[in-house]
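All protein chains of the complex are present and in place, except for one that has been dropped.
Our next item is chain A:
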């Protein structure tokens, strides 16, 4: 824009600027209003949807997972806040907080037995048992969601995948590649030995031994010297290959023992 000379030119420039500003604000206001309208329409539609299918969402784990996928696609997190419209419409916030607490309890109860590692299906069964038979069913998807919420607390809760199976780890600390490999080698039978692991992973006996020792120190592996050939076996209670769900059953037994345990003295 050419600037005119003198006072008149300056005043003109100021006026022009103001007019631009007014026009700009008008547009902004309009688009903002349109967005507000869109949002409120979207919001009321979603709320209507949520209210309409509330019972289904709460009752049906599969539908709930689909609902979450839909929310993820349109970029809303129904769990973002307890005060969100989702929480009020679905009671979701509480739902996952409650589930989170049950997940923590189940993990803690079995920690000394499985070293703080549990297969996802085993955790799901433990959580379902805690909730009792009358409670609404929980899916693996729900448990995973609750665990992801727990990560915020920094308690070391995490999901790890070993040999294609999902595990929940409830103690801080990394599983390095060697330990992962050892768990993988033990997955089929629930146990492994220094020689087996060395053969399966193509390692030296020393490396296999170090790895299994470390896993034992962390409480993830239990040693077994009773095998008929005298070879020390390392069992992993977190692996279901050990004939069903060892850790889970142990946790139940431990809970029972804690209740009826001998009083001191």
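Observations, loosely collected:
What we mean here is this: contacts are C-beta pairs under 8 Å (C-beta built on N, C-alpha and C of every residue); 3 or more make two chains touch, one makes a residue touch a chain; residues count from 1.
The rule we apply is simple: contacts and distances are computed from a predicted model.
Missing from the rendering is one chain, named in UniProt as "ESCRT-II complex subunit VPS25" (options: "ESCRT-II complex subunit VPS25", "N-terminal E2 ubiquitin-conjugating enzyme", "Ribosome biogenesis protein BOP1 homolog" or "ER membrane protein complex subunit 1"). Among the residues A:95, A:203 or A:235, only A:235 touches the chain that is left out of the figure. When the full complex is taken into account, the listed residue touching the unshown chain is A:226, out of A:6, A:202 or A:226.
Take chain A: the residues that touch the chain left off the picture are 112-113, 115, 191, 216-217, 219, 222-228, 233, 235, 237, 242-243, 246, 249-250, 252-254, 256-257, 260-262, 264-265.
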